[in-house]
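Only a single protein chain was left out; the remaining protein chains are all shown in position.
Right, chain A next:
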Amino acid sequence: MFQLFSVKNTINFLRHAAPISILSMVLVVASFGSLAIKGINWGLDFTGGTVVEVEFSKPVDLNELRGKLTSVETNGAVVQNFGSSRDILVRLPVVADVKSDVQASAVMAAAQSIDESVIQKRVEFVGPQVGKELSEQGGLAVIVALICILIYVSFRFEWRLAAGSVAALAHDVIVTLGIFSFFQLEFDLTVLAGLLTVVGYSLNDTIVVYDRIRENFLKIRKGTPEEVVNQSITQTMSRTVITTGTTLIVVAALFLKGGTMIHGFATALLCGIFVGTYSSIYVASYLAIKLGINREHMMPVEIEKEGADQPSMMP
């Protein structure tokens, strides 16, 4: 039996918790700062407008295409490469009094003047009111998700732990948003899906640690809460490293091979997995300790320890 992460003695994770949690706070504040100053580079799904994706038969100079997109219909066009130097994405904002298909055909006309055999791969038009609804719904989804989790964890564990997990999740969401804002990465629907998956993943991680904390509080009669938490984190570290590793591998595969349309999704997950793993220790567990979690809080909770061999487990 060989182990990637072999630990004989308990690691004192919480020794550095205070400075690291300050770093976390700085990150959160910086994220808020970036969100306030730079804002989010909302994608088409949220802003409304028209997107045209075209494929040229040979590499094309973006500036040449930009130069051709100067008519009223194509005012404010954003031109960027999309995957390769032959694939180009043109984003057009909603222009009053101009129809979206007029915009799309103006883009195609400009593209054809550069390369006759250009192919129109995708056209999307989203009305601004749909976009507005979406961003409201998206924000609502994240908040509802957090509340549901708060209720579930309070019910299954204890309110201090629930507060810790929700703080960790909010932290992950804010920092990931901050990263998207700072680097001005496009935030579209798939990124929102990615963000919610981060919530799920990070929670997964937190729950695994919490579960062990609860178990250890009941099992270890001596020792301060810090010692119990340290021991729990150490014991679950091996699993955390492996699961994070395998998930990172597949998400990296998505990022590299999944194609440009789910790039945003993969990016959100890549950030979220890092942030989420670390926050389950330095935000979730640390906050629970700061809130004064101790052995007595764990006593009244009903725990289903058995189950692996109980008939009730069968679907």
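The rule we apply is simple: a contact is a pair of C-beta atoms (placed from the backbone, for glycine too) under 8 Å apart; a residue touches a chain by one contact, two chains touch by 3 or more; residues count from 1.
The rule we apply is simple: contacts and distances are computed from a predicted model.
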Please identify the absent chain by the protein name in its UniProt record; candidates are "Protein translocase subunit SecD", "Nitrogenase iron-molybdenum cofactor biosynthesis protein NifE", "Helix-turn-helix protein" or "Oligopeptide transport system substrate-binding protein". "Protein translocase subunit SecD"
Candidate in contact with the missing chain, chosen from A:40, A:203, A:275 or A:293: A:203
Among A:14, A:149, A:233 or A:298, single out the residue that touches the unshown chain. A:149
Residues of chain A touching the missing chain are 1-4, 48, 53, 55, 94, 96-102, 119-130, 134, 137-138, 140-141, 144-145, 148-149, 152-153, 156, 189-190, 192-193, 196-197, 199-201, 203-204, 207-208, 211-212, 215, 235-236, 238-239, 242-243, 245-254, 256-259, 261-262, 265-266, 269, 303-309, 313-315
